[in-house]
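As you look at this complex, bear in mind that one protein chain is not there, while each of the others sits in place.
Right after this comes chain A.
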Amino acid sequence: MVAMTQLPPLPGLGFKPEHFAAIRAARAPVGFFEVHAENYMGAGGLPHAQLSALRADYALSIHGVGLSIGGQRGLSVDHLQRLRRLCDRYEPESFSEHLAWSSHGADYLNDLLPLPYTPETLDLVCDHVDQVQEALGRRMLLENPATYVLFEQSSIPETEFLTEIARRTGCGLLLDVNNVFVSCTNHRTDAYGYLAAFPLDLVGEIHLGGHDAEDLPSGPLLIDSHGRAVADPVWQLYAHVIGRAGPLPSLVEWDNDLPDWAILASEAERAGAILAAGGAHGRAVA
């Protein structure tokens, strides 16, 4: 497997075409941009023109949402080939996907759906991660999900499940701190306890994003909506992670109800300030 180049331990932003002109007008306060792989699988035109221009100036993370790694056995060979072509074309510093499923049969459901954590699904996900890494010829990062339900059949804690996948396949992990906060709030568990069990030494990238909230009789139900600013408790969790692990590439995701570029850039600057403070401590001290 090709040795993985690294994203810089700096803030990053999800790239949206609406912001292209602003990004070109002045150097963005980021070390990298991230794009969703499936938005760049057409043959040509504006998406590739913009991504080529961006890629020339910034490090790049390609983030897949359509592989359905937690789905039925056998990933789509067509989709893996398209990913391979995309990675070959842009040579991103990172490729990542989700611990989730999004296809059933031939149908694509366009959502990141949850799976039970069992010995069977552990074997399945490991086989799929192996398949991805072999097809792409590179190490991938696997992201922890935001979930709204639990499964009676789950027998392995999520942190242990992810650690074991990384151990068996050699993949890295993408730690979505907002997802940790959303899931732990939803399941009435402690986010700091989750992070204490999370193998931070395997984390190649952090995600931050905004969430929405609904009310249930037992308390809040948080929805991973990516449609607003990162919430304060998520920033606190993030600062805790950086304090322990040292600076890591840190992406702010904002996919819906897009704000002006200045607001997005200020979110990246907020992450940058925490990274700078974390750099004073660093991994060696943590």
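Here is the rule we use: a contact is a pair of C-beta atoms (placed from the backbone, for glycine too) under 8 Å apart; a residue touches a chain by one contact, two chains touch by 3 or more; residues count from 1.
As a working rule, contacts and distances are computed from a predicted model.
Between the names "Tripartite tricarboxylate transporter permease", "Chemotaxis phosphatase CheX-like domain-containing protein", "Protein-glutamate O-methyltransferase CheR" or "DNA-binding domain-containing protein", the one given in UniProt for the chain missing from this structure view is "DNA-binding domain-containing protein".
Annotation: of A:H79, A:R139 or A:H207, A:H79 touches the absent chain (contact as defined above).
Only one of the listed residues, A:R24, A:H104 or A:R167, touches the absent chain: A:H104.
If you put the missing chain back, the residues of chain A touching it would be 38-39, 41-49, 65-68, 71-73, 78-79, 82, 101-104, 106-111, 113-116, 118, 120-121, 124, 148-153, 186-188, 216-218, 221, 223.
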